[in-house]
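Every protein chain except one is present and positioned as in the full complex.
What follows is chain A.
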Amino acid sequence: MGLEMEPLLLAWSYFRHRKFQLCADLCMQMLEKSPYDQAARILKARALNEVVYIEEIDVDQEGIAGMILNKNAQVPRPGTSLKLPGSNQTGGPSPAVRPITQAGIPITGFLRPSVQSGRPSTMEQAIRTPRIAYTAYPIASSSGRFFRLVMASMLTSPDGPFINLSRLNLRKYAQKPKLAKALFEYIFHHENDVKTAVDLAALSTEHSQYKDWWWKVQIGECYYRLGMYLEAEKQFKSALKQQEMVDTFLYLAKVYISLDQPVTALNLFKQGLDKFPGEETLLCGIARIYEEMNNISSTTEYHKEVLKQDNTQVEATACIGSNHFYSDQPEVALRFYRRFLQMGPYNSQLFNNLGICCFYAQQYDMTLTSFERALSLAENEEEVAEVWHNLGHVAVGIGDTNLAHQCFRLGLVNSNKHAETYNNLAVLEMWKGHVKHMGDLQRSYIAAQKSEAAFPDHLGT
């Protein structure tokens, strides 16, 4: 006779240990025995939700149609818009030194799953903006949204959803706030059924007599997902009046950014900082807005404030490091990137950056080992191509054009969409042509043309 834990308690234990799949499976077994066990149902919903949960604050939802067909003011005053950041450039390296993305924004030190500013002006440009997750360019979150709409539930419950949303009596659940909250999160994050979620939220808000700030925030989130930004703004403001919470400030700021009102968002953040002084997420939010407006000096100032509060913050460290590098201070940049070796991420991008900084800071002993580590940690071919491209630069720097040639070719082998590599290969071919004989310049010209097609804004081409 064995002593077994009571199944629900065991499932709870799995949940607290973050073994969500085990928890969900155990709950499924319990539900097969007694289908009306609400505790098991809700626990399973929460477990499945945790598997696919993503911080909504980090994610901007805007498809191509939203970008082009929005009804916001088309002629903003200078310095008040995220669409025209080029006019606000204050401090920071010129685009000739710092690589820019296809949208014309300098490459940032840190990537989030959000639509970066520089919203495209034409449909053609919008379609051309890369939407895959693997590039070093800011990605549009439509990949994230598509994934969530189609695949999230497939991933966790391949046999189909275990809660039938169409047959759910929302009014009944709205009477029980604790159940309703867990159910709402499941519907919103896992099933992505925003309409049902907003119905549930509306009924629950009614039931709580409009006194529960949480439901207001959730309704606001639903409206944001549906693209109804002004309604979302109202909900968040109302929630803030009732109870000021950091998350609400962040959500409301996200709404203002989507409405292309960065100054309003900045004022909101400052208001939040009055209430929550030194709050790292708010400071980070301010820094992000300044970065999107191309105001590098303010960005650095606020990132430093973030680091004063939390000196392990990855985003701030990475951004300051990249700003220093492109301002011709590779040694300082190296200090910031070395910080990550003590505490932070361990991936190909970090070692690539360490390698570049070491080389330009003249610490040649660490350069190649860093690059070797970067190559071994690369997760996909695009990353490998980037590392080979940078290795090619190192080779050019030491004067070994043959090695540089090989590096660039290896980069192209891994990814034939890498425009900079094409360009550099073309330049090398030209140099070779001048030094030796008037050789195969046709090839170099074609390579440069390809890079121009792929990267039309680039100055070097």
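Note that contacts are C-beta pairs under 8 Å (C-beta built on N, C-alpha and C of every residue); 3 or more make two chains touch, one makes a residue touch a chain; residues count from 1.
Everything that follows uses one rule, which is that contacts and distances are computed from a predicted model.
Protein name for the hidden chain, per its UniProt entry and selected from "BBSome-interacting protein 1", "Trafficking protein particle complex subunit", "BHLH domain-containing protein" or "Glycine cleavage system H protein": "BBSome-interacting protein 1". Among A:Q349, A:S370 or A:N414, the one in contact with the hidden chain is A:Q349.
Annotation for chain A: contacts to the undisplayed chain at residues 52, 54-55, 58-59, 97-99, 107-113, 133-134, 136, 139, 143-144, 147, 150-152, 154-155, 158, 314-315, 318, 321-322, 325-326, 340, 345, 347-350, 352-353, 356, 360, 383, 386, 389-390, 393, 396, 419-420, 423-424, 426-427, 430, 448, 458-460.
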